[in-house]
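After the structure tokens below, expect a handful of questions from me.
Note that one protein chain of the assembly has been removed; the remaining protein chains are unaltered in position.
Read from first to last, the chains carry the letters A and B; within each, the first residue is number 1.
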Amino acid sequence: MIELIRVSHRYLCRKVLKEVTFAAEKGQITCLIGLNGAGKSTVLKAIMGLTPIHGGTIQIDGKPIGRDTYEQVSYIPDHLAVPPSMKLSDALQFMEDFYSRWNKDRASELMRFFGLDYRERAGRLSKGTAAKFNLVLGLAQDSDYIIMDEPFAGIDLFSRESIAEVFSSELVGSRGVLLTTHEVGEIEHLIDQAVLLRDGTVARTFECEQVRSEEGKSVVDVMKEVLLA
Amino acid sequence: MNRYVKLVHMEVHRFRYVLFGMMLLTAIWQTIGVIYYAKVRMDGWREAARLGNYAPRPFSFADIIGDSQFWFALPILISITVLGLYIFLIWYRDWIGRDKFAYRMFALPTARSNIYLAKATAILLFVFSMVSFQLLLLLLERQLFNGIVPSDYRMSSLFSEAVAANRVFELPLLPLEGVRFVVYYGTGILAVFVLFTAILLERCYRWLGIVYAILYVAACGTAIGFAANLNPYGYFYPSEITAIRLGIYLVVMGVTLALGFRLVSKKITV
Partner (left out) sequence: MKRYAITLALVVFIAASLTTFYAYGADLHLPEYRLQTIEGDPVEAAALTLSGSYVGGKGSYSIKVSASGSERYEPSAWNQWMQNEGPLTSPMYSDFNALYEKHSGFMRGKVDTYSFYTDEDSLIFAKAAYTKGRDSLQDGTIRWSLDSLDLASGKQTHYWDEQQLEPASNAYAYVVDVQKAGAEVHVLTNVNRVNQTNEIIDKVFDTITGDPIRSIRLPLGEPSEPDRELQIMVLAEEKPTAANSRVLFLVREQRKNGMGTAATASDTAPAVFSEKLYEYQYASGEVKELPLVAGTEENNQVTSAVLSLEGETLIALQKMEESVTIDRFDLSAGLAQPQVTIKTSQLSEKTISQAQVANGRVYLLLQADDYFKNHSMPIAIVADATDGRILYKGTPALVKANGRPDDQLDDVWLSNMLVLR
């Protein structure tokens, strides 16, 4: 379980996160939903220790974040984050070098699935291809959790479909997924839990299935209700 | 192989073309210099022989190095500039461009201090590679000199004399005394770490960080300046001065590393 307890973050004098509290369970897909600037990416960066927090605690399976976190949680940022001159094969080698939980077979499988060319250089990939390769780098780790920042942003329809396909496959399987998006519509059916962020605070947390069956509302309905209220 | 070594290799790999480019530039530039200045001396000899008035003194490889002061030093100065800029770029390049590598680098499953140390190690490797390359190059250039200058005009010289003949080697880069080498490059290594920590201050606190960074560099500079200027005719005895200098060096180094490690592991924002 990735657990955030009253996490605060500020940039200069502006409070970006205000006592954010929620948990993402293993085996579930949790979606952080919010408008641009709500603090979604900051939450993910805070979990990965890529930005300092100024209050609260973050725990992964009950332990504070540290060096082991990075084997336990794979992070897929909103861009490829590979030096542009690097060949894809070198990038895979790089991951293999550093991650003890790197799964080479799964990497090849994913490369095949997305139809990626090993000889291509990272800097020359189109936005959609880069997003796919980004997924390869994240999913080929045998991690317990996957954190994804806007996996669908600016990606064409067909690419989206193949990415969405991955979520329901065993590539994700029993792992916990925490992802952010500002357009929840297309992946609504995939999500187990939604966390609505507004101006750095958690406006509402709910089980999608429950809301659907008990209140008869879609996630988008709730989102509109809460965020536009 | 441990991850620190892998990180070092990664940094070396990323810079390899620039490094080899600087080596190539130095080699070509200095080779031209040796040929040109040897030719000037040979022309002088031939002219003297033609006029028949006197026979000039034979000249050595060290003389040629001495003749070509600035020409010989220029590629070295260029390399120093490049490496000096790369101290900054080795960090900032991970933040610029579409694909900010910093996101992946800082999420690697290794102690963040390894990233800091690996980048520093890479810079030092580049510096010492260039220095070592220069030594090798001098040997080759001496062969070249012996090849193009007729033995009648030639005088032998020691390798150390050739090194001492150029002020850029003699003063800071390749002092003949090992102790000086240790002192100069020891200070240089400290300077790299201080700059790294200053860069991290900027990366962590942005605009305010620039102010912190300037203050930090000034404080370290003052401490080292104080250590260097301790007067042996003042209050302290020479052995005490050596101990104080070493102490100040270690304190500045320790504080710089501790602060750098802390910033890179706790305060950094990608």
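FYI, a contact is a pair of C-beta atoms (placed from the backbone, for glycine too) under 8 Å apart; a residue touches a chain by one contact, two chains touch by 3 or more.
Remember, it's a predicted structure, so these values are computed and weren't measured experimentally.
Participant: Out of all the chains shown, which come into contact with the hidden one?
Facilitator: The chain that is not shown is in contact with B.
Participant: Of B:163, B:192, B:252 or B:270, which sits in contact with the chain we cannot see?
Facilitator: Missing-chain contact among the listed residues: B:163.
Participant: Please identify which residue in B:36, B:95 or B:128 touches the non-displayed chain.
Facilitator: Hidden-chain contact among the options goes to B:128.
Participant: If I consider the whole complex, including the chain that's not displayed, which of B:24, B:40, B:140 or B:155 touches that chain?
Facilitator: Touching the chain that is not displayed is residue B:155.
Participant: Just the residue numbers, please: which parts of subunit B touch the chain that's not shown?
Facilitator: Looking at subunit B, the ones touching the missing chain are residues 1, 5, 8-9, 12-13, 16, 57-58, 60, 62-63, 66, 125, 128-129, 131-133, 135-136, 155-161, 163-165, 174, 176-181, 183, 228, 232-239, 241-242.
Everything that follows uses one rule, which is that only the chains that are shown with their structure count from here on.
Participant: Inside the complex, what are the residues of subunit A that reach subunit B?
Facilitator: 12, 45, 48-52, 67-71, 75, 77, 79-85, 94, 97-100, 122-123, 130, 137
Participant: Quick check: in the complex, which residue numbers of subunit B touch subunit A?
Facilitator: 3, 6, 10, 14, 97-104, 106-111, 204, 206, 265-270
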